[in-house]
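With one protein chain removed, the remaining protein chains of the complex are shown where they sit.
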Amino acid sequence: MSATPILMAAAVAVPLVAAPLSLHRAWAGAVALAAGVGTTAAAIGLVLAVARDGAVRHALGGWPAPLGIVWNLDGLAAILLATAALVALPVAVFATASLPREHLGREAHRFWPPFLFLWAGLNALFLSGDVFNIYVALELVSLAAVMLVTLEGRAAALAAGLRYLLVAQAGALTYLLGVAFLYARHGTLDVGLLTAAAAVGDMPTTVAAVLMTGGLFAKAALFPLHAWLPPAHGSAPAPASALLSGLVVMAAAYVILRLWFDVFAAVGGAPLRQGLGALGAAGVIWGSLLALSQRRLKAVIAYSTTAQMGYLLLAIPLAAPAADWSADPWAGAIMLAVAHAFAKAAMFLATGLIIQATGQDRIGSMRGVARRMPVTAYAIGVAGLTLMGLPPSGGFAAKWLLLRAAWSDGQWWWVLVLLGGGLLAAAYVFRIIGPAFSHSKARKRQPPRPLEWIALGMAAASLLMGLAAMPLVAVLARSGGGA
Amino acid sequence: MTSALLYAGAGVVLFAVALLALFLRRHLLRKLMAANIAGSGVFLFLLGTAADGDAPPDPVPQAMVLTGIVVTVSVTAYGVALLRRFADETGRDTLTEDGGGP
Amino acid sequence: MIVLEGLAALLVAVGVAFFIAGTVGLLRFPDLFSRLHALVKADNLGMGFIAAGLALLAEDAGTVLVIVAVWVLALLASVMVSHLVAHAAVREGMQPWRKKR
Amino acid sequence: MMLLIDGAVAVGLVWMALRALNARRLTEAVIVFIGFTGVMALAWVRLRAPDLALAEAAVGAGVLVVVLLDGLGRLAHLLGGRTPLRAAAVVLLPLLSLALVAVLLRALGDLPSAATGLGPRVFAALEQSGVENPVTAVLLNFRGFDTLLEVFVLLGAAVAVALLRPLDRALPRGAGPITAGPPQTPMADWYRRRLLPVALLVAVYLLWAGGSAPGGAFQAGSLLAGVLALGLLTGTPLAGRPAAAWAAAAIGPVAFVLAALLFAVGGHGVLQYPPGWAKAAILGLESLLTVSIAAALTLLVIGIPRRRRP
Partner (left out) sequence: MIDLVLLVAVAVLLVNAAAGILRALVGPSAADRLLAIQLLATTGIAVLLLLAEATHQPAARLVALVLAILAAAAALAFVRRLWWRLGPGEEGGP
């Protein structure tokens, strides 16, 4: 038997085993970093395996679908596993140095159990090819995410965590009711088999599509169910915010894309798909406007997440039937999600450093940052390029693909959304970065240099992704629609 | 109209009513109970549609519901603990809000 | 056989009657203590009759054992509950009801 | 007759849910909610799902009751009157809710009437699964990965509760006593001493029977946790080393995931039991999971300690 299933198992099992071990106060950091290196190695191994051998389906327990659960490692899953790893590992390194300084103090080891639970849940989610299994994985992710939000235990964080927990639970149960409809109608939970069975797109299937999408909207903080996100992401410690904004939201949005790519490909007509796209567009505009009107640094970045997630939905109205993941709209959406994960993580880490240096979470804290903390300022600026979608960033490549799809399909109205969203992003990014070049006499505590470089490194990754767009699309093509 | 369908229908009603309460009710303990009841509704629906006359019902939804019960209990207990900590910290048992969302 | 079933049905019916009596007491009696009294005594007697009736119908000794165990445990729980509630009520300063003159 | 009973149960469920959600007093709501979980257990029996009835009864009457009443008690000083509702929401949302019910019922009517599920496949493969109870076969074999993630959700929740301690207090080293409460009567102690062995016996039976009859790790574990919570409420602190509670809570999930990995490394599929070993492996895993589920649920019940008085 080949090594690929063992690597898949390792990607989930290593963080799961490490999570309870990291409860030990003295071991926590070392256990988590070792597990992080192991999990990252497994994820990279999986990307290489997919690039070499193509997609792999592995029946867990030796029971093929529909009886058992099937892990579905295609190009998309591999890319997302690698994204999770390449975001989480630097964040972990960052956290070991920054958390003891940032508010948690001697209790910094509390970060590791939720960190590892989260990573395991994400990997399980990306691998899963089973709609019920996705529900369980999502619950693990949400639980860990709430733990991260409430790490510091201040009143605002607890309130944000409670709201997040309730919204996530409502979303999960709505999703689960949709799964129940799918199972009652088609008698299977496997994504591949459902795709074949749901080709009719009748009433129960449509209701299931609406329920599952609605539930995931809440989890992905997509407009109009986004209100919980900014307080939640804004009140977590910087490394936690980086994971939440970069990876957790992306994971829920990924499930929406996966479902509409496969299972609901035949569901609803143009109106339903255009409606989903319109909600995405509204999210882009509304989220950007809210980001523009914030006073707190972290709030600007958190609202920007709502805006950026909106773009992903544009793939749904643009997709042609029977395309594969490397088709323009899908590849564009995925690339945007990945580039956003790196950029947003970089931004949260960088602002975390600035907030530590100045002791204040305000846009005014940015004053003088360009002179005193140039590396950090660069990190924010470079990550901002991706959010705006300027070349050569990953955001540019992604939007280019979406634009091309919209143009060639004659759906010009999405072009306006893409361009308008970019302009608004430019406005809120400049609002942050502008004051950085002004003079300030306020004293700042210099953060450790390596931490600044981690933030810049992640921002650079989001930038350089635009140059690596072609290889990415090539890996995405390794799907074969569940074959 | 079979008994099983009756339970599936009750499940749907429970889900909708509880989801509504989850948004409308202010007290957090009530919201947590609402989430629980919504879960029970989904579970009833799952099993109500899986029943097959007097034969034993499909075991797959049963396993799904069992998993769902464990997850729901975990989340509820965590939610109550979170609420207690929140109340300790603030002296409040509701979230202040400007409208919208639970 | 038919005699046995008839007897069982009778016992179950008597048990149900006790349950109804207990509920009437629960709804009509004037204070917590008397309501407690009505509920716990009547319901456990009712439970005993129903358990006895069902034990007559049981096919094997294991079933009888389970039924008896259930009844004993329910009885213990009731004793515990009524003791706790009454004890706490007295400590809370709750006064038993007296007929008004 | 059956339809009458089922109708009564279904209507009762909806009515109790409405009371729990809308009752004026929170105490009333919580108590009716507890009753609601009991009636759910009846519904599961009527739907011929005794495994679920056992789970619902064990969780609903034990752990959930203690968690909710304890939570209510800690909020008692805040209990106010009815909180006002937002005017626009009061009109609009119920209408939406009604529409949702209508659509869902309509879709329910459109579902195929003949069972389309995986039941026949489960029964066909039951012989190779290592157990005779089809629900256990699905949980521990066919869809074992769901269960694997699920027990980690439970463990994660226990960890999450422990992490809620204020930052100036170290992570709990284990289960402490629940000390709050009025002085204890000797009778409660007597009761606990009688109850514990019976519960242990029944839990072992549920675990052992789970292979062939209704029951299993979760039912047994949650029954144990319920009785432990009951014992804590009688004022008896949990004995034993604190760290042991966490080790007990983690051992089942960790063993499960390590087994999954080891089978894969050993040349079988991930989570695939080696031929002939399924029965033994499932029984061993279930025993460990029972211990872990009981420990994790107990840690959830114990929750965060009371705030230190300033």
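By letter and in written order, the chains are A, B, C and D; residue numbering begins at 1 in each of them.
Note that in this section contacts are C-beta pairs under 8 Å (C-beta built on N, C-alpha and C of every residue); 3 or more make two chains touch, one makes a residue touch a chain.
Quick caveat: nothing in here was measured; it's all calculated off a predicted structure.
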Contact list for the unshown chain, restricted to visible chains: C, D
Option from D:25, D:106 or D:193 whose C-beta touches the chain left out: D:25
Per the touch definition above, residue among D:122, D:199, D:217 or D:271 touching the missing chain: D:199
Residues from subunit C at the interface with the omitted partner, ascending: 5, 8-9, 12-13, 15-16, 19-20, 22-23, 26-27, 32, 35-36, 39-40, 43-44, 46-47, 50-51, 54, 57-58, 63, 66-67, 69-70, 73-74, 76-78, 80-81, 84-85, 87-89, 92-94
Those residues of subunit D which, in the complete complex, touch the missing chain: 1-2, 4-5, 8-9, 12, 16, 19, 23, 25, 27-28, 31-32, 34-35, 38-39, 41-42, 45-46, 48, 50-51, 53-54, 57-58, 61-62, 65-66, 69-70, 72-74, 76-77, 79, 180-182, 188, 191, 195, 198-199, 202, 206, 213-215, 219, 223, 226-227, 229-230, 233-235
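Following the convention adopted for this analysis, only the chains that are shown with their structure count from here on.
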Shared-contact residues (touching 2 or more other chains) in subunit D: 104, 108, 111, 117-118, 122, 142-143, 146, 150, 153, 156-157, 160, 164
Sequence positions of subunit C contacting 2 or more other chains: none
Chain pairs in mutual contact under the definition given at the outset: A-B, A-D, B-D, C-D
Contact set on subunit B toward subunit A in their complex: 15, 19, 22, 28, 31-32, 35, 38-39, 41-42, 45-46, 49-50, 60-61, 64, 67-68, 71, 74-75, 78-79, 82-83, 85-86, 89-90, 95-96, 100-102
In the complex, subunit D residues that touch subunit C: 182, 185, 187-188, 191, 194-195, 198
Interfacial residue positions of subunit D with respect to subunit B in the complex: 2-3, 6-7, 10-11, 13-14, 17-18, 20-22, 26, 29-30, 33, 36-37, 40, 43-44, 46-49, 51-52, 55-56, 59, 63-64, 67-68, 70-72, 74-75, 78, 83-86, 89-90, 93-94, 96-98, 100-101, 104-105, 108, 111, 115, 117-119, 122, 134-135, 137-139, 142-143, 146-147, 150-151, 153-154, 156-158, 160-161, 164, 218, 222, 293, 297, 300-301, 303-304, 307
